[in-house]
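Below is one structure, written out as structure tokens; the observations come after it.
In this view, the complex is presented without one of its protein chains, the others remaining in place.
Chain IDs A, B and C follow the sequence of writing; residue 1 opens each chain.
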Amino acid sequence: MKQVFHVAGSRIEALLMPVSEGTDLVLGERRHRVALRALGDGEYRLEVDGVAHRVWIAARGDAIHVHASGRSWTVGVVDELAETAAAGGGAADTAEAPMPGTVVRVHVAPGEPVKRGQTLMVIESMKMETAIVAWRDGVVGAVHRPLGATFDRKAPLVSLEPEPKS
Amino acid sequence: MKQVFHVAGSRIEALLMPVSEGTDLVLGERRHRVALRALGDGEYRLEVDGVAHRVWIAARGDAIHVHASGRSWTVGVVDELAETAAAGGGAADTAEAPMPGTVVRVHVAPGEPVKRGQTLMVIESMKMETAIVAWRDGVVGAVHRPLGATFDRKAPLVSLEPEPKS
Amino acid sequence: MIEKMPMPIRKVLIANRGEIAVRVAHTLRTLGLQSVVIYHASDTLSLAVREADEAIEIPAATGVAAYLDVEAILAAARRSGADSIHPGYGFLAENADFAAAVDAAGLRFIGPPPEVIRLMGDKIRARECVAQAGFPITPSATENGTASEFVERVSAIGFPVLIKAAAGGGGRGMRIVRSADALEGELEAARREAERSFKDGRVYVERYVERPRHIEVQVLSDRHGTHVHLGERECSVQRRFQKLIEETPSASLDPGERERLCETAVGIARAVGYVNAGTVEFIFAPSGGFHFLEMNTRLQVEHPVTEMVTGLDLVAEQIRVADGERLSFRQGDLPSRGHAIECRICAEDPQQGHTPTTGEVALLRPPTGPGIRFDSGLCSGQRITPAFDSMLAKLVAHGSERGQAIARMRQALRDLVLLGVDHNAAYLERVLAHPAFAAAKLHTHFLEEHREELALPQPSEAERVAVIASAALATRRATLDAPEPYAAMGPWRN
Partner (left out) sequence: MIEKMPMPIRKVLIANRGEIAVRVAHTLRTLGLQSVVIYHASDTLSLAVREADEAIEIPAATGVAAYLDVEAILAAARRSGADSIHPGYGFLAENADFAAAVDAAGLRFIGPPPEVIRLMGDKIRARECVAQAGFPITPSATENGTASEFVERVSAIGFPVLIKAAAGGGGRGMRIVRSADALEGELEAARREAERSFKDGRVYVERYVERPRHIEVQVLSDRHGTHVHLGERECSVQRRFQKLIEETPSASLDPGERERLCETAVGIARAVGYVNAGTVEFIFAPSGGFHFLEMNTRLQVEHPVTEMVTGLDLVAEQIRVADGERLSFRQGDLPSRGHAIECRICAEDPQQGHTPTTGEVALLRPPTGPGIRFDSGLCSGQRITPAFDSMLAKLVAHGSERGQAIARMRQALRDLVLLGVDHNAAYLERVLAHPAFAAAKLHTHFLEEHREELALPQPSEAERVAVIASAALATRRATLDAPEPYAAMGPWRN
């Protein structure tokens, strides 16, 4: 199953594929043979294409924390359904937060007409800004979080008024 | 349920009793109110009669290891059924090891007649010597472990020949 | 003159939390003394509470309020039978009224007498006292006479100037003014802010030194009039007027300057009748020459670097002094040996103006190795909230010379595993790796000057793959593998 991560300011889609000799990590067009072995006390031996790395991993809330390459990395795990809704791919009339974050810009107010693709709000999560865009033409029903507010994953952000039945 | 421990050369019977305000540890005629709270990383907060202790606990094989009072303690957990058999309280014709240990003395040889209560073998476990005594009058059938041998819990130590049907 | 000490210190209440409470408790244990720590409910499971012999909860609406509650702390001391109080740093450490209340309660305050704390806490009086004793202070003006006379005196100093609060210190409540036009407005704002922050609206103005160095001297004075210094600490690497990296010795002083600086500090300690451990802070202009900045009448956060090069335990020395003992060594008995650096590991985001971050300690593996010391109050599962200071731990590295200390520190920063809250260890490593740091071209705006070179670099492709692979493979597991001790418990179920 495809997973979506946010790390170091990028959104990355990853797919783990079982192959006969182990597991492949598919990242776009690249493939890496990967394996992870627990050594205890939060330490793991990670192998990527036959090269061993010493990593430490812990999970908290909506993030996986990894110590690798001499520093710590916070990996946001994105709930794809919520993200899909937020990105406008779904039919829902409320954009939900794909991951916890902060509102850094609000571009619309309730009652304002918007066009499909127009930016409604910009949120920041895990060092990355994400635009919440209108998933259809319509009218803004509610802005659920004001500028500067923090929110959890799946929190409602912006709703459009119900489409007139036509 | 009663538990039997070997610690610092003594055999100790302990009973945990739920009481309305918590748990009591019953050791012979003494009772102590006790509570254990996990703090993570193997560390616990132990309370005994309202006094807090910082302890670390880990289990391996047939022992519980405790760091308390500035040093480590190895607590042997005794399988009572095996112990009962070894001590002669059971009807079985083979004494089994109540816990892992070493044979430090062998007093009998196969074919030798023995009296109830006579010492057959002495084992050492967790710093403590334990005599394996005959649980009935009879004839030694087998000595399963020679002098100096180590054994696991429930290993057969000495058997008596079957009692003649009479 | 010297009061009799009826009984030696046997049981110390630690009126603090976090790493300094743990550190003081550690020395008490080593000395065979009893420790009592106070704590707020939010710190119930803290390392300080675990490490102390006794712990007494101070009820309060907020964490900070508990550690500032003088009456409750004195009651806890009485209840526990403590004979003395160690204030650590921050909270009540430089509160003269608290020190006086401790005295009045018949307990010993492990620090200087209240009148010395009061004198040095009033930055205007402290400067006057130091100047009268013949030591250099920066050109400055205080608000005597009419407002226009004051503005005249300030203008005579020459812009830019710095407005400071009399009751401030430690970089709090400071404003830079670059022209006469802005002066009156800024003065008014500074007075209001000082009144609000310190309940003391008095301010003063001093010359603002551009790109200064901040160097301080550790002093130690017993109750018998003996004063020694334990060398200097270079504390120029700061953000938001707060120290981030400290080291000793300072690479910018020549032996003559060092001696003049340290003797000035001892002279100031003598002039104010100082007792116990204290720190005299100085400002160095790029052109050379130093001026008295302020004196901190308590143990400093960065005291471990001095311990690393002198071999002393400063908390033990504080207790000996409070016990009325004479210093067991004289100036010159303890030559500084090697070089030591401290990095403050903080829950903050260096990419976002060092703003505090929050989280929970999910995994902690302190670095080890020759010359490495890690002082922290952290334990697994601990919530990191904005309720307290953002400092998580202090990482200290000692080496036979500065280059080795830097190399050891860089390695230790890379080795430190601290997951669950974003922190600045990788940033600190970049600072130490910067050529200007190696060249010791330090000043208080070092981090701003080199902001771009110190910015987080893009991860390499290999790093990105390793991190994504770790996350992806970890989420596949039903649980992250339990370490053996837990797994092995199965058979014990009953």
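What we mean here is this: a residue touches a chain if its C-beta (ideal position, glycine included) is under 8 Å from a C-beta of that chain, and two chains touch if they have at least 3 such contacts.
Every value quoted in this text rests on a predicted model; they were computed, and no experiment measured them.
Q: Checking the contacts here: which visible chains does the omitted one touch?
A: So, taking every chain into account, the missing one touches A, B, C.
Q: Would you indicate which residue among A:17, A:39 or A:147 is in contact with the undisplayed chain?
A: A:39
Q: Pick from A:7, A:77, A:97 or A:143: which residue touches the chain that isn't shown?
A: Of the listed residues, the one touching the omitted chain is A:77.
Q: Out of C:44, C:62, C:400 or C:460, which touches the unshown chain?
A: C:400
Q: In terms of residues, what is the contact footprint of the unshown chain on chain C?
A: Listed in rising order, the touching residues are 23, 26-27, 29-32, 304, 307, 310-313, 316, 334-335, 337-338, 360, 362-363, 366, 368-371, 373-374, 380-381, 398-400, 404, 407-408, 411, 474-490, 492-494.
Q: If you put the missing chain back, which residues of chain B would it touch?
A: 3, 5, 7-8, 10, 12, 14, 16, 23, 25, 27, 30, 32, 34-36, 38, 40-44, 46, 48, 53, 55-60, 64-75, 77, 127
Q: Write the list of chain A residues that the hidden chain touches.
A: Residues touching the hidden chain, for chain A, are 1, 3, 39-43, 45, 54, 58-61, 64, 77.
Note that only the chains that are shown with their structure count from here on.
Q: Taking the mean of the CA coordinates per chain, how far is chain B from chain C in Å?
A: Here the centre of chain C sits 54 Å away from the centre of chain B.
Q: Distance between chain A and chain C based on Cα centroids, please, to the nearest Å.
A: 39
Q: Spell out, as numbers or ranges, the residues of chain C touching 2 or more other chains.
A: Answer for chain C, listing residues that touch two or more other chains: 484.
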